[in-house]
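Let's turn to chain A:
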Amino acid sequence: MTALAIRDLDKSFGGLRVTAGVSLAVMPGERRLIIGPNGAGKTTLFNLIAGELRPDSGAIELFGADVTRIPSRRRAHLGLARTYQIITLFAGETLLRNVTLSLLGLSRLRWNPVASLARQDDLLSQARDALRRVGLDHLADRPVAQTSYGERRRVEIAMALAQQPKVLLLDEPFAGLSIDERRDILALLNGIPRDVTIVMIEHDMDAALEFAEKITVLHFGEVVVEGTRAEVVAHPRTREIYLGE
Partner candidate 1 sequence: MRRTALAIALVLLAALPFWVGNAYYTNIAAQILIYAIFALGLNVVVGYAGLVSLGHAALFGVAAYAGAVLVNAGQGHLVVVLGSCGVTISVAAIFAVLALRGTGLGFVMITVALGQIVWGVAYRWISVTNGDNGVSITARPSPFGLSLATAPAFYWAVFVVFLAAVGSMAVFVGSPFGASLRGTRDQPRRMTALGYNVWLIRFLAFLLSGFWSGVAGLLYLYYNQFISPQAVALTASAEVLLMVISGGTATLLGPIAGAALVVIIKNVASAYIERWNFVLGAIFVAIVIFMPEGLVPGTVRLWRWTAAELRSRGAARTAEAAPRERTP
Partner candidate 2 sequence: MNLWLVLAINSITLAGLLFLLSAGFSLIFGLMRIPNLTHGSLLMLGAYFGVSLIGWGVGFWAAAVCAALGVALFGGFVERALLRRLAGAELAQVLVTLGLSFMIADVCLMLWGGDPVAVDTPAAARGSTLLFGTAFPTYRLVIIAIAVVIAAALWAMLDRTRLGAMIRAGVDDPAMARAVGIRVSHLFTIVFALGAGLAGFAGVIGGPILSVYPGLDQDMLPLALVVVILGGSGSLVGSLVGSFVVGFLYNFGQAVFPELAYVILFLPMLIVLVVRPRGLFGRAAP
């Protein structure tokens, strides 16, 4: 059974066909990379998978269950988590509170208007653990505004991991990072256990290629090349898209 399956997904904005009959099958535990030049429709694909956008046609399946009509918030409860290309943290809050909100999203507690959030020791220690996994627990009480860009990227990942997802969508996790920071994030990602399936969009080749097992190349909304890392790198079409034109 596939962890994430997409069949003939189609999405147009006005006259522009941003996603053109995309089909994808990601196996459980796989590390899939989606690449393509700017405008290829990568982030739109993620938005469709996450449920932020409704496809014009096609189907999306999560572990065999059809989720095409299921709203975005329910997909989170079904084990889907994502990070964003542009950092979307809760700017006025501490790192701990950011990750706590992530944990709270899947807990019944989020509807409680009388309990004290500060006293939910169980939740808070889970949040600290999530920060520890990305090496940020020493900054747990620091407001987001006082952290560096690289640290914020790690918080994004911590928040997604805190949801204990079955399928993790990473949208350009290396964007804007220094070489050292990229190496750290790569190590972090490599440390994620195999019960999490990871699909990554990236622009930066070096770090992403090291990570990927299978690669899908998108161009103008279509899948043009797909295969193992070696196959895709050697494929003439890939060269053409990235170096030619």
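If you want to know what made the cut, all candidates are chains of the complex that A comes from, given by their letters.
Going forward, contacts are C-beta pairs under 8 Å (C-beta built on N, C-alpha and C of every residue); 3 or more make two chains touch, one makes a residue touch a chain; residues count from 1.
Keep in mind that this is a model prediction, so the values were computed, not measured.
Candidates 1 or 2 all belong to this complex, yet only 1 touches chain A. Residues 50, 52, 71-74, 76-77, 81-82, 84, 88-93, 97, 100-102, 104-107, 109-118, 120, 159, 163 of chain A are the ones that touch candidate 1 when the two sit in their complex.
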